[in-house]
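Here the complex is missing a single protein chain, while all its other protein chains stay put.
By letter and in written order, the chains are A, B and C; residue numbering begins at 1 in each of them.
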């Protein structure tokens, strides 16, 4: 950690900083530049983090520059080998690219069974579908709740595809754990720390989606909450960030894939359906995500997108999903992986 | 609602849309332009909203343009007069500008009592202080929890200042209601719909903060969740959005104040401490918020910011807060209001 | 174009709008909804565009919603077939993915000749290199100017690779045209309309880069300036937009590739070096750009990136560029194209 003093900082102010650092059991290395004094701080990283903000508020300090990343358990430095997350017979973080597919929301038994059958036939490895739907408007369809979970479980029986679905609070989490193989923590709850800690204690595999306003560091620290409770079975998901253009619903940040993989050992997948909001872009962006090195995709598929109760414009028909699977299979092979 | 067809849309596709609209009990007005057919849809707004996304996913449709705002109870059209939210003896939404002040986090009994006394002396109307702290990192100080709530209640006894503090889940909500006069739903939980609904059922006054990645429409729809459960005692708070510059922690979006006031009858306050992350900017941005028409401010004050356990760099000393109060009093008077 | 009146709009205000529309030779279709009157305007699109902003400023008007895109010559509706842009023996907009490679800045004769030879050997189709460098700081290296252009021309003689290089004003444009095969208009000058018009009159092929703060519509309208002067030889380039994360220099917006290709007939290429600012991300994002359907790439290569006078951190070594070419060749084949 580096403390940069203001050009006008007094000797007393500099000495006060050094005393604070030493009292905390850290050591300080002072370097006097032409216009400014800079103090390097060495020692236990946890102590430094606790001290950081108070130093930044001290008189005479211009800024404090952290040198180390603030996350630990999720980092490559903590574990250099890629983590493999196992969900039923599916493994994230190997050479296989895991494709999760299914409707945005579970709307009926028929809809989810038909979709499960279709995506399985096209080669998907897992089934998705929302039973509890976080909707921007209270007047939108909010999901079938436990009934939806039952249909998902039935679809798993029928197809053998493990199921991932979202939980938004502790009560839903308990319920979802009974039916699903993997729990999604959605973008809107990425910094719902109560839920993150509960998920960490559950020992169930977690799919953690990046919030549209969240930095990469914030995503990794959200994952750190889960790991710090002892649950290392976490898959990260890029699903579009806030951008200023309106042709897409969000800006899909594909460079987050290699960045996250360089910083962390956790598998990283991409949601091109949420990330673009337009089904015509799902094909190109799925191919791009695979080529960028994503460990999987999560894709919305619906028997009749123009009859969907939520997010119709971003869901693929069975036929379009089948074409997409054929395309990404070729791209995966081109980079030495498989679907 | 306007459906814009693609230039290549066929007659059959246009007729299919008209049929869907009429089946839903709405009426369709077709207008054939030079290159494109446009279909205006008139009728019940709830039905239109349910139909919107499925129309957008229909073959031949280029885009669907909503004409009305998707929020209702929070809108000026629903209630043209400004809502007054009463918290103890404090009223938001009048000519008075309500100043809430106190430490970022409750750290000790002494700290909170001293701060309460000081901000009261300088003219603050309410006390803030976090007992449950949503922290980006699991390794940061997470708050004193119920002990902190007790200190806040004691500070209220001593000073008469009503208290606002944050709850992050249903369990905390129950506890906070017992101690505090107003419940804060923080930026990270702005779209935690379970919490919003619980807050709506509580009948306690709510301070709802805008998420840094949230649009104004999303903020209003989050408030709509609370109002739709019957609780109209909601104050909105702008606290900085994601921007691309690093000199401030967030970009404080002051134009959100008049925009929200034009769209909604709910009071709107500003958090310049969180919104800038730097105490040197809190003064100018507080004055600016008042001049822009904000109904209040929420400001972080600490006996010793350079010893704070959280967010030291953005907290004011007692002396700086006192100066700020004198400044904003003059600005308030200049626009015909008072503090 | 749709004019949405305020709920409080008077009859007179509505009639005034209709009169304005009719005076302009357009026709108005009035539709009275439950809360609001909506006026559809049909007729010549140029007239509508001129009227748009003044209607938006008229009393009683809530908003004006344009239905058509404001760009014309660059649009798929104007020309449904993809444009092929020919630069020497290189053709953008075919099944071939054109790779442009070379140093960020021309630094010496040796540097540019060595790089040209190396990238040619690895399979690049064109040479890049800045002779006039737009640098954020006036104290950074500003380029070798005409001397640099001569080295580029010599490198073309030697390798047969056509050359693209940037011009920042009319005088530079004249000079660059004498030496280069394609003129780059850089991100900082995307809305330098004088330069765009001059480029439009030049009849030389143009590489137009998206500004980091520019919307897709603004990029297409910048291209429209060039086409409207009669020059249809324009290639668009996505090179990263402003995002809020600091792990990359910009946020590379790959979904812009399919969006631009759906809206326009112009070829679209991607600059992963500028777009990420980090050489370790250039490989994954190049593969992703190809998989997303980009018509080409422009990549920075330097004999010794750690000795470069500009943007060292984002330039590839010869060896890394060679590996990248082998990788993207496989991805190109996977989607039925070639490098």
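Quick note on the criterion: a residue touches a chain if its C-beta (ideal position, glycine included) is under 8 Å from a C-beta of that chain, and two chains touch if they have at least 3 such contacts.
The structure displayed is predicted, hence computed values, not measured ones.
Annotation: of B:13, B:47 or B:248, B:248 touches the absent chain (contact as defined above).
Within the set B:34, B:121 or B:330, the residue that contacts the chain not displayed is B:330. Within the entire complex, the positions of chain A that touch the omitted partner chain are 2, 4, 7, 29, 31, 33-36, 38, 40, 42-43, 45, 65, 67-68, 77, 242-244, 246. Listed by residue number, the positions of chain B touching the unshown chain are 213, 215-217, 241-248, 251-259, 262-263, 275-276, 280-281, 284-285, 287-293, 327, 330-331, 333-335.
Interface residues of chain C facing the missing partner chain: 46, 49-50, 53-59, 70-72, 134-141, 168-172, 188-189, 191-195, 211-214, 218, 221, 224-225, 228, 241-242, 279, 305-313, 315.
Convention: only the chains that are shown with their structure count from here on.
Chain-level centrality, scored on Cα centres against the all-protein Cα centre, points to A.
Between chain A and chain C, two chains of identical sequence, the interface residue sets overlap for the most part, with shared numbers making up over half of the total. Centroids of chain B and chain C (each the mean of its C-alpha atoms) stand 38 Å apart. Separation between the centroids of chain A and chain B, computed from CA atoms only, is 25 Å.
Work out the mean CA point of chain A and of chain C, and you get 31 Å between them.
Each of residues 242 in chain B touches at least two other chains.
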